[in-house]
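Only one protein chain is missing from this complex, and each of the others stays in its spot.
The block that comes next holds chain A.
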Amino acid sequence: MDRNQTHRNRKRALKTLHFIALFATMSVICIPGLWIVLNSFRPTVEIMAKPPIWTPTFTLDHYRAMFSGAGEGGVPVFSYFRNSLIVSVVSTAIAILIGMSGGYAFARYRFKGKAGYFVGLMLFRAVPGVALSLPLFIVFAKVGIIDTHFGLILVYVALNVPFTIWLTDGFFRQIPKELHEAAEIDGCTRWQAFWKVEFPVARSGVASAAIFAFLTSWNEFALASQLTRSVGSKTMPVGLLDFTAEFTINWGGMCALAVLMIVPALILTFIVQKHLIAGLTFGGVKG
């Protein structure tokens, strides 16, 4: 009886401890992000108040200022958003096509020095953005594609191809060779066999590669900050800097743009969440 009691108590204590630990972890993960969202709705006076005000007032001032265009202390958000969207979507699409064909080559063909090619490609992904931005800046300036969508898209495609190859390679390898052989016997060309048989099976790998490519392009800063100059090509991460002055930062406005930046990424990730985890684990472990 007594032993039962202590056992039950210990179990309960462990459960409480588990709950507290989980709650603390989730708080640490959520609070910074929520703080940004909350502050995008608070007037600047309140953000700056000393002593701090803990009961928030609701205002849309920052959003209004942001969307009202460059004239009234706002930032050309629409242009930044459009630039980000164009650059991210186009570069993701191209990177997926190129990466998929590369991943297919690694998964399906045997050739000399395969492992070497593979690690070699990965190493290009490991080059730090800052280190690459110095020479890229000079080369792009010489070629004349600095400050254009095309230049940025080109860079992001190159950045995303290696990782896409890695993930899709793992997925194509899962698919038994007999599948496309059977399709070819039934009269498909290799090309048709790929699109009709193998591609649908590997779709979740491609989806996860796509979301990673998109997030990388959407969030990239080190290269974009050097390769873009004007409203016509600046992306949103670079646009965040518009809210900083020499010694002051317009926190409220910045939070509003930050929210605008997170929301599309959040929606997209929600949609393909399942593929994301499957893609990483299958592509990586079993690949």
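As a convention for this text, a contact is a pair of C-beta atoms (placed from the backbone, for glycine too) under 8 Å apart; a residue touches a chain by one contact, two chains touch by 3 or more; residues count from 1.
One rule holds for everything that comes next: contacts and distances are computed from a predicted model.
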Task: The complex's invisible chain, by UniProt name, from "Trehalose transport system permease protein SugA", "S8 family serine peptidase", "Beta-hydroxyacyl-ACP dehydratase" or "CbtA family protein" - done: "Trehalose transport system permease protein SugA"
Task: Options A:Ala21, A:Leu60 or A:Leu179, residue touching the unrepresented chain - done: A:Ala21
TODO: Could you list which residues of chain A touch the chain missing from the display?
DONE: 18, 21-22, 25-26, 28-33, 35-36, 39, 47-52, 54, 97-99, 101-102, 104-106, 108-109, 111, 117, 119, 121-136, 138-139, 154-155, 157-159, 161-163, 165, 173, 215, 218-222, 226, 237, 240, 249, 251, 254-255, 258, 261-262, 265-266, 269-270, 273, 276-277, 280-281, 284-286
